[in-house]
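With one protein chain removed, the remaining protein chains of the complex are shown where they sit.
Up next is chain A:
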Amino acid sequence: MDALIDLLPELWTATYETLYIVALTLFFGGLGGLLVGLGLYLTRAGSILENKPLFFVLNLLVNFIRPIPFIIFLAAAQPLARAVTGSGIGNNAIIFTIALAASFAMARIVEQNLLTVTPGVIDAARSVGAGPIRIIFTVLLPEALGPLILGYTFIFVALVDMSAVAGYVGGGGLGNFALLYGYRQFNPIVTWAAVLLIIVLVQFVQFFGNYLARKALRR
């Protein structure tokens, strides 16, 4: 317990780092997921921008990256992270890697949620002369907003998980804190303190996500 009290400043720094990593990866990964998900949805057979070759490539890419266990993906994507961020380790590198992995996971969630929009409302929008861009922003995204919010909440939890794993390759945050000060120094209370903070964080975000989704769905 004393050890934990001594480590409190490090714990707060680690919490802040986790929030920082998760916020940035949620932004970039979320945006990437939205784009790839929209791409999958729009180019599939019978959709408004049907494009068989593009769909095939996107679909293959998503299926290729998604099954790779994250800890292996971290190592495999390291050269790419180094090329993009200038370093293979540290927060910037792992933000890049997590955002990349999250994009492809999120892409499927976005695609699935967009598929719940009844094709009829898209027909209705087309019948009054709406073009593809307008349909995306005035029909697809608003109609799927409730499930999309839940999807992003789901991916948030996955991001917290991934950021903790990234502690292994020099990323900071609560995962790194738990490993460094708890696990390796045989101090389970320190480990559990980090775990508790992660649970509180996840609970809070899940409640908030549910609340927003309820508002979007009006129920």
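Basically, a residue touches a chain if its C-beta (ideal position, glycine included) is under 8 Å from a C-beta of that chain, and two chains touch if they have at least 3 such contacts; residues count from 1.
Definition applied: contacts and distances are computed from a predicted model.
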Options "NADH-quinone oxidoreductase subunit N", "Membrane protein", "ATP synthase epsilon chain" or "D-methionine transport system ATP-binding protein": UniProt name of the undisplayed chain: "D-methionine transport system ATP-binding protein"
Given A:Leu8, A:Val57, A:Ala83 or A:Ala124, the one touching the chain that is not displayed: A:Ala124
Omitted-chain contact residue, chosen from A:Arg66, A:Arg134 or A:Arg184: A:Arg134
Touching residues (missing chain, whole complex) on chain A: 118, 120-121, 123-131, 134, 138-139, 142-143, 145, 216, 218
